[in-house]
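In this view, the complex is presented without one of its protein chains, the others remaining in place.
Chain lettering (A, B and C) follows the sequence in which the chains are written, and residue indices restart at 1 in each chain.
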Amino acid sequence: MTELDSLRDELRRFSAERDWDQFHSPKNLAAALAVEAAELLEPFQWLSSEQSRQLSPQTAAAVRKEMADVLLYLVRLADQLGVDLLEAARSKIVENAIKYPVEKAKGSMRKYTDL
Amino acid sequence: MTELDSLRDELRRFSAERDWDQFHSPKNLAAALAVEAAELLEPFQWLSSEQSRQLSPQTAAAVRKEMADVLLYLVRLADQLGVDLLEAARSKIVENAIKYPVEKAKGSMRKYTDL
Amino acid sequence: MTELDSLRDELRRFSAERDWDQFHSPKNLAAALAVEAAELLEPFQWLSSEQSRQLSPQTAAAVRKEMADVLLYLVRLADQLGVDLLEAARSKIVENAIKYPVEKAKGSMRKYTDL
Partner (left out) sequence: MTELDSLRDELRRFSAERDWDQFHSPKNLAAALAVEAAELLEPFQWLSSEQSRQLSPQTAAAVRKEMADVLLYLVRLADQLGVDLLEAARSKIVENAIKYPVEKAKGSMRKYTDL
């Protein structure tokens, strides 16, 4: 059993004990995940890229918690949808490697800047 | 080495080969993560909670890719910030268990509805 | 002068007085806007669509404030980018009318569900 599987099982138990499965539809979990991702962005919003590399201990601790929330909702959503997260991530890396060949993508993120 | 560590290492290599570290500041990665989380929400936005439990194969495949993107940016951000994601997630579960005691939280997500 | 122009002018003054123009790059304002939009989503995340039509006075007041924040950042961003919001919105309605012809779009939001 991988660590993500073990997180998944803990979250199942957590939700079952509280009778929360009724709230945890994929739609609601996807909304909750987007909310947490935005909370993770919030402390960075007025910082320069350079400043974001040197967070205060207080901000770093807050950011760590928001990252945890994102992971927890992602694992829970994957469970509800029957998605193997690690497998999905590995396939996406392969896909990205084809989409951004080293020679072409070097030092540029063009795709993203032309929307 | 856990699977998340191995994903982290693959992403390091991927970024180094393309000279993308310059773009991968925590601020930028947090923004990219929020964008991917919203792309994951998009296919659910007009569905009812019930419909979101029964996605078409096509939508399910698209959702799986967006989930992969969220995980990849999260792992990459954790690497840049020196955060141990699994440890952070486990601490957060403990914290949540205190915040939502079983007897009080049963069948209700009150905290969220009073904003 | 329209009301949005007058909001824009108030925000200019507000920011100038506080020397905040340095923080208000389009990138930062777009991030702040996304954060506020997610805060607006938060009180809805566990509600059913039906429940979301009947908010408690407390939640309704909180939602109203988040809507104000979204509008304020949007007006500020439009100012920084020289965008006429009303004109942009009117063009978009025309575009949408072509994209979703009445006979085809009736009772369905298909485009959105196939991602």
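Things to note:
Operating definition for what follows: contacts are C-beta pairs under 8 Å (C-beta built on N, C-alpha and C of every residue); 3 or more make two chains touch, one makes a residue touch a chain.
Since the structure is predicted, the reported quantities are computational estimates derived from the model, not experimental observations.
If you put the hidden chain back, the residue from A:62, A:81 or A:97 that touches it is A:62. Looking at subunit B, the residues touching the absent chain are 23, 28, 31-32, 34-35, 37-39, 41-42, 44-46. For subunit C, the list of residues touching the undisplayed chain reads 2-4, 7, 10-11, 14, 17-20, 22-23, 25-28, 30-31, 33-34, 36-38, 40-41, 44, 47-53, 55, 60, 63-65, 67-72, 74-75, 77-78, 80-81, 83, 85-86, 88-93, 95-97, 100, 102, 105-107, 109.
Residues 31, 34, 38, 42-43, 45-49, 56, 58-59, 62-63, 109, 112-115 of subunit A touch the missing chain (whole complex, contact as defined above).
Following the convention adopted for this analysis, only the chains that are shown with their structure count from here on.
Put simply, the C-alpha centre of subunit A and that of subunit C have 24 angstrom between them. In this assembly, the C-alpha centroid of subunit A lies 2 Å from the C-alpha centroid of subunit B. The set of subunit B residues touching two or more other chains comprises 31, 34, 38, 47-49, 63, 109.
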